[in-house]
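Here's the structure we're looking at; comments come further down.
Only one protein chain is missing; all other protein chains are in place.
Showing chain A:
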Amino acid sequence: MAGVSGLVRRPLQQVSGLLRRRFHQTAPAALQVTVREALNQGMDEELERDEKVFLLGEEVAQYDGAYKVSRGLWKKYGDKRIIDTPISEMGFAGIAVGAAMAGLRPICEFMTFNFSMQAIDQVINSAAKTYYMSGVAAQHSQCFAAWYGHCPGLKVVSPWNSEDAKGLIKSAIRDNNPVVMLENELMYGVPFELPPEAQSKDFLIPIGKAKIERPGTHITVVAHSRPVGHCLEAATVLSKEGIECEVINMRTIRPMDIETIEASVMKTNHLITVEGGWPQFGVGAEICARIMEGPAFNFLDAPAVRVTGADVPMPYAKILEDNSVPQVKDIIFAIKKTLNV
């Protein structure tokens, strides 16, 4: 069962239901689901549940989505609820906000977040003022966590794996506030095990709560989005050397769950932050500032350290690109420096 993909979702559920009845002592199987499929499921379930929900964006309907995140939705729900837009980001972002002000629940997709900058006025000035929901979007070459995280009135979430993607998009759709969801396109095709509770139509991940992906004792490693995976890899390598990292997946950028980070730092006495975005005025900078302001500061045995993207516009040549984003070796280096080993 474990190897069956999410595309065969419905028949699989019938089968596993059968399994549950006949072999009630067997635990329901966990499912391998890619981030893309998890997002698709999340949106499908919410479209089914609430007829006020609809999706608009470039190529989301007949093309099945530029990254295939909305595959199958147009076939299922039709023109009224899955709307292809012209290349008019500012226009359709404003239309999404207006529709939300009038009581609908639009999911507004930007093909890449770079394109969202044309619409940033509608997201920040029109959306953050009013009560509504917005925002599924893909990250392109730049991490926008700090940009949108800066703004009161928005909620900003950043999924790492499939479970995160599904649970957060469902929570985002149901939230009565504008929510910006920062998807990392490099994660779309990556499969993850989707635990049984995450297969339920009512599975939600609360916005504003971080998750400890891997408990540890020597150092707190905080990350969001794709870097969470790198941190876990680094933790595995370091474990062999006797260093146990506690890896925290932020899941939400704003409102930030600083309490979980503080509790961890008070236990491990060491902190590094890891993000894909640029260093200046970023997520890590915010975490460090808040740690200094709170009870965890006195528990630090060393200054907190940030691991970030390089402070350069994203270059093209592979070797340059590889060195512009934090890699596992950079994380390991930073951890060892902090622990002075």
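Keep in mind that, in the parts below, a residue touches a chain if its C-beta (ideal position, glycine included) is under 8 Å from a C-beta of that chain, and two chains touch if they have at least 3 such contacts; residues count from 1.
The definition used in the following text is that contacts and distances are computed from a predicted model.
Asks: Per UniProt, what's the omitted chain called: "Pyruvate dehydrogenase E1 component subunit alpha", "Phospholipid/glycerol acyltransferase domain-containing protein", "Large ribosomal subunit protein mL51" or "serine C-palmitoyltransferase"?
Replies: "Pyruvate dehydrogenase E1 component subunit alpha"
Asks: Of the residues A:92, A:147 or A:160, which one touches the chain left out of the display?
Replies: In the full complex, the listed residue that touches the missing chain is A:92.
Asks: Hey, which of A:70, A:122, A:184 or A:225 is the one touching the hidden chain?
Replies: The one listed residue touching the chain not shown is A:122.
Asks: Have a look at A:36, A:155 or A:306 and name the one touching the chain we're not showing.
Replies: Spelled out, the listed residue whose C-beta touches the missing chain is A:155.
Asks: Can you list, in ascending order, the chain A residues touching the missing chain?
Replies: Touching the chain left out of view, chain A contributes residues 54, 80, 83, 85-86, 88, 90-104, 106, 121-122, 125-126, 129, 131, 152-153, 155, 175-177, 255, 293.
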